[in-house]
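All protein chains but one are shown at their positions in the complex.
Each chain carries a letter (A and B) given by its place in the written order, and its residues are counted from 1.
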Amino acid sequence: MKKKPSGIALPEIFIKITQSPCQPQDAERKTQNFNYHMLSRIGNSLFWMGRYIERAEHLARYSRVQYVSSVDAPLGQNRDFVLESILDMAGSTDAYKALHPALEDNQVINYITVSEENPFSLLSYIGRIRENARGARDSISIELWEAINRFYHKVNGSLTGELPAEEIEFFARRIEENSYITKGYIENTLLHNDVWMLISLGIHLERVIQVIRILQTKLHDIEKLEAAGKQEGALENYQWATTLESTEGFDMYMRCHKTSPTRTHVLDFLLFDTQFPKSVAYSMERVRDCIQGIAFQQEEPKKESIEFMAGKLACRFQYLTIEEVEDRAAPFLKRTLDAVYELAQQLDVKYLKYH
Amino acid sequence: MKTVYEVVYQTQNSYEETVREAFFSFLVLPCQDQTQQVRTCSFSNSLDAEVFHHRNPFGFDVTSLRSPRPFTQFEFCMRAVVEKSFAFFPYGSTMTVAQEQEQLQDHSFYLSHHLFLSTGHYTRIDPQHYPQLLFRQKDQTVYQYLQQLNNHLYQLLEFDPEPTHVCTSANEVLQLGRGVCQDFTHLFIGVARLHKIPCRYVSGYLNQGLNLTGTAVMHAWAEAYIPGFGWQGFDPTNNLLADVHYIKAAHGSDYSDCSPIKGMLRTNGGHTTTYGVKIIPLPEPYSSQ
Partner (left out) sequence: MDAALRQNQISDVFKNYQIPPHFLDEVFQNPGEAHPHYQAVFQQFLDFTKDEFKELNEHAKMSFFNQGITFSVYSEEAKGVERIFPFDLFPRIIPASEWARLEEGIIQRCLAMNLFIEDIYTKQHILRDKVVPAELIFSSKNYLKAMLDIKPVGGIYNHISGTDLIKHRDGQYYVLEDNLRCPSGISYVLSNRVAMKRTLFQLFRQFNVNTVHEYPQELLATMQSVAPNGIDAPTCVVLTPGVYNSAYFEHAFLALTMGVPLVEGRDLYVEKNFVYMKTINGPKRVDVVYRRLDDDFLDPMTFKPDSMLGVPGIMAAYKKGNVNLLNAPGTGFADDKAVYAYVPDIIRYYLQQEPILNNVHTYRCEKEDDLAYVLENMDQLVVKPVDESGGYGILIGNKATKEQLSEFRHRVTENRRKYIAQPIMALSMHATFIEGEDQFEPRHVDLRTFTLLGKDRQFVLKGGLSRVALKKGSLIVNSSQGGGSKDTWVLMDDGTHMAMHQDNGSQSMTQNGQTMTMGPEGMTMGPLNPE
C-alpha cells in the first residue's frame, strides 16, 4: 500500500528571503556583514520615516483634541480661535490663508487632513512614511513593512474626496492608533542596531519639536485671549488642560501634580518631567542615546560634533528647573527649537545627505 | 621655427537653483604631438575642488572635478604654455593615385582606421545631397582632392552661428547652407569618409592675431589621412590647412568625442553658461629658441 506523502502538509504562507537557505553561511561572508556600512540614502529614509510617523501622530492628535474640545469649550472661546490654533500648530496658517479668504470648519480640517492643496497634509505624511519605508525596505522587517502598508491603505481606503470636519475624530484616531502599531513593530521586530536607532532618533527628535510647537501655540493662544481682555483663570486653565490632552498627558499629569492644570505645572511636566515619555527632557535623552549609539564617523573637533550638541541639549534639560525659565518661556522655547533644528540640519548634512 | 603661445580657456556658469552635487569633465588641454609641446599648464576653479585626470579612448587628457558642496556659481580656468613647431605639408606624395586607392581599400588599413571611416548622426550624408558635393576626379590624389574639397565647402556654406546648434548634422547643414566651424568640419568629414579616406574631428585653438573666423571660442577642424604621408589638418571654415597657428586639444570620430565640457549636476533649475578663450603668441625670448 502506498502512503499518501505527508510532505503535503501545507506550507506556511510566508517564505522570507532572509531565512532562505541562500543566506551566507561561511565565516568569510560574516566578516563582510560585520563591516557593513549603511548607505546615507538608507539612513535618510529611516530617519525621515521616524520623523513623519511622529509628526503625523502629533498633528492628528492636536487637530482632533482642539477641534473636538471646541464643542463644549467655556464661553469666550469661539470657533475661529480653535481653527487658528490648529493651523498655527501645523505651521500652515499662511499657506491656508493664501488659498482661502475665511476660516471655515470644513475647509480648515480638510486642508490639514487630506487636501491636495496642502503638500503637508496628514495624508501626505502617511504617503511619505510609506515611501521612506519602501526606500529602506531591505533594512526593516517584513512585519514593519506590512504594518506601514496597512496604515497607508487604511487611511486612504476610507477616503472619498473631502473630509468633513465632524469626521476628524475618527480620521485622527485612526492615524494615532496606527502610529502606535507601527512604533510597536519598530520596537519589537527590528534588531536594536543602527537601523532601529536611526528611526528612534527621528521619532524622538520630531517628538521634541512637536511638543515644543504645541507649547508655543498654546502660549500664543493664551496671549490672544489676554489681548482680547478675556483673562479668566478658567479659560486659561482650560487651555492647559487641552494641551495635556494633546500630548496624552492629562491623566499622568494629574497623578503627579494632583491639581488642575496651570501654566507652571504643565510647562514643568511637558518640559522637564524625566519620567513622562513625551516630555522634552525624556525625548532629548533618547535623542542623545541614539546619536551616541550610531557609529557616526567624526572628523570635526569634538565641540562641533552632533554628539556634543545632542549631549549638551539633553544635559541642560536634565538640570533646568521650571523656575529658571518660566518667566521667559516663549523665548526659551524658541531657542530650544532652534537648537534642535540646527542639530537635525547638521545630522542631515553630515551623514544623511546623498544628493 | 617655433611659436610659443599662452592658451587660456575659461568658463562661467550660473545656476538658478542651488546645485547640490556636481561632476565636470573638461577636454580643453592642448595635446602633445610631433608639432606641439605643453611646457606648463595649470587649472583653477571657483569651488577649490581638486582636479584629476584620465585618458579618453583616443588618448587625450580629460580633466575632471567633483563638488559635494552646494553652489550656484561655477568658474573654471585652464592656462597652458604651448610650444608649436612648423610641420611640412604633404606636397609631392610618394604614392601614385592607384597606390593610394589600393591602400584605402586595404582590409587591415580599414580596421586600423575604422573609427574614422564609419559615419554616424553627425557625419552621415544622404544621397539626395550628393549633387551639392564635390567628388574626387579619377586622376586626383587624395591630397589634391581634399584641398579642393576644403575650398568647395568654404564656398558652399556661409558662416552663421544662428541656425545651428551642437547637435546639427551634416544633412541639416546641407539643407541650411550655413553653419559654424563644427558644421563645416562634420560635412568635410562626411564627404571624406564617402571616399573611404579616414578623417577625424579636431577641437582646439586658433591664433587670435590673424583675423580668422572662430578664434573667440574653441575652434574645430578636420584631420584626414593622406596615404604615404599621414594625418593632415584641413580647416574648411577658413579654407586653410592646419599649420603652426592651430593648437590641437583633441580629436575623435565627431563632436561627441570632443565636447570641451561635460557635466552632471543635481539641481532643479536652468543655467547660463559663457566661455571664452585667449590664444596669445608670446614675445621673442620664448619663441626664438
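Basically, a residue touches a chain if its C-beta (ideal position, glycine included) is under 8 Å from a C-beta of that chain, and two chains touch if they have at least 3 such contacts.
None of these values were measured; they are calculated from a predicted model.
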Missing-chain contact, candidates B:66, B:129, B:195 or B:278, resolves to B:66
Please identify which residue in A:112, A:155 or A:294 touches the non-displayed chain. A:294
Out of B:89, B:110, B:229 or B:275, which is the one that touches the chain we can't see? B:110
If I consider the whole complex, including the chain that's not displayed, which of B:18, B:73 or B:118 touches that chain? B:118
Can you name the residues of chain B that touch the chain not displayed here? 21, 23, 25, 50, 52, 54-55, 57, 62, 64, 66, 68, 107-108, 110-111, 114-115, 118, 253, 257, 262, 264, 266
For chain A, the residues touching the chain missing from this view: 1-24, 26, 29, 31-33, 36-41, 43, 134-135, 137-138, 194, 198, 294-297, 299, 351-355
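Going forward, only the chains that are shown with their structure count from here on.
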Residues of chain B touching chain A in the complex: 20-21, 266
Touching residues (chain side chain A, partner chain B) in the complex: 355
